[in-house]
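Every protein chain but one is kept in place in this view of the complex.
Presenting chain A:
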Amino acid sequence: MGRIVELLAAGIPATLAVTLGAFAIGLLGALPLVALRLAPLAPARWLAAALIDLLRAVPPVVWLFLIFFGLPQAGLSFAALPAAVIGLGLIAAAYIAEIWRAGLDGVPAGQRDAARALGLTPLARLRLVTGPQALAIAVPPLGSYLVGLLKDSAIASTIGVNEIAFRALTESQQSLDGLRVFLITGVIYLALSLPFGLLARWTSARLQRQVAT
C-alpha cells in the first residue's frame, strides 16, 4: 500500500504542471478572446464567439490527440507534457473568456455610467472601475474551473504524460489490483483539490468584502 501511494504521488508534480500550466495559459489567452467578444465591431465578436464555441465543442481528448499526434505531420512536434498544457490551456481560455465576460456583465450599469460621466477613458474605466468589480464576480467560477481542470488533467495520461492517472493505469495493469490503486488515486485527487477550493473561497471572500455595496 505504501509503495502504491509513493508511486502515484510521484505523479503529482506532472499533474500540477498540467493543471497550473493550462490554467495560466487560460487566464492569459482569455483576455484577447474577451476583448474581441466585447469589441464594437460585429465581425470581431462573431470571430470570438466562433473560436470559443470551437474550443469548447471538440472533446479535450481530441484536441490533445490533434496536437500530439496530428501536428507533427505539419512539422510541429511537442513532447507530451507541453502538448497537454497547450491543449487544455486553449480550452481553458475559451471557458475563462466566458467567465470574464459574465463578470463584466455583472457589474451594475450605473458603475459604467459614473465612470463615463467622470471622463475616464475606456481603458481607465476597465482598469479602475469595472475590472476590479468583475474580478470579484469571476473568482468563484474561476475557482470551480481550476478544480475541474485538476481532474481533467488526467486526460493527459492518454498521450503518455507521466502524471497520477497514467501511473495508476500502468500500476493497475501490472499489479492487477485496480480496486486499491484507483481508490488511492481518487483520494490523492481529492486531497489536491481541497486546497484549490479553499484558496478560491478565501480569495472570493476577501474580494467580496472589498467591493460589496
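Just so we're on the same page, a residue touches a chain if its C-beta (ideal position, glycine included) is under 8 Å from a C-beta of that chain, and two chains touch if they have at least 3 such contacts; residues count from 1.
We take it that contacts and distances are computed from a predicted model.
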Choices "Amino acid ABC transporter ATP-binding protein", "2-oxoglutarate oxidoreductase subunit KorA", "Spore germination protein KA" or "Cobalamin biosynthesis protein CbiX" - which one is the UniProt name of the chain not shown: "Amino acid ABC transporter ATP-binding protein"
Option from A:I4, A:V18 or A:V129 whose C-beta touches the chain left out: A:V129
Per the touch definition above, residue among A:L118, A:A191 or A:A205 touching the missing chain: A:L118
Chain A residues touching the omitted chain (full complex): 108, 110-111, 113-122, 124, 128-129, 132-133, 136, 210-213
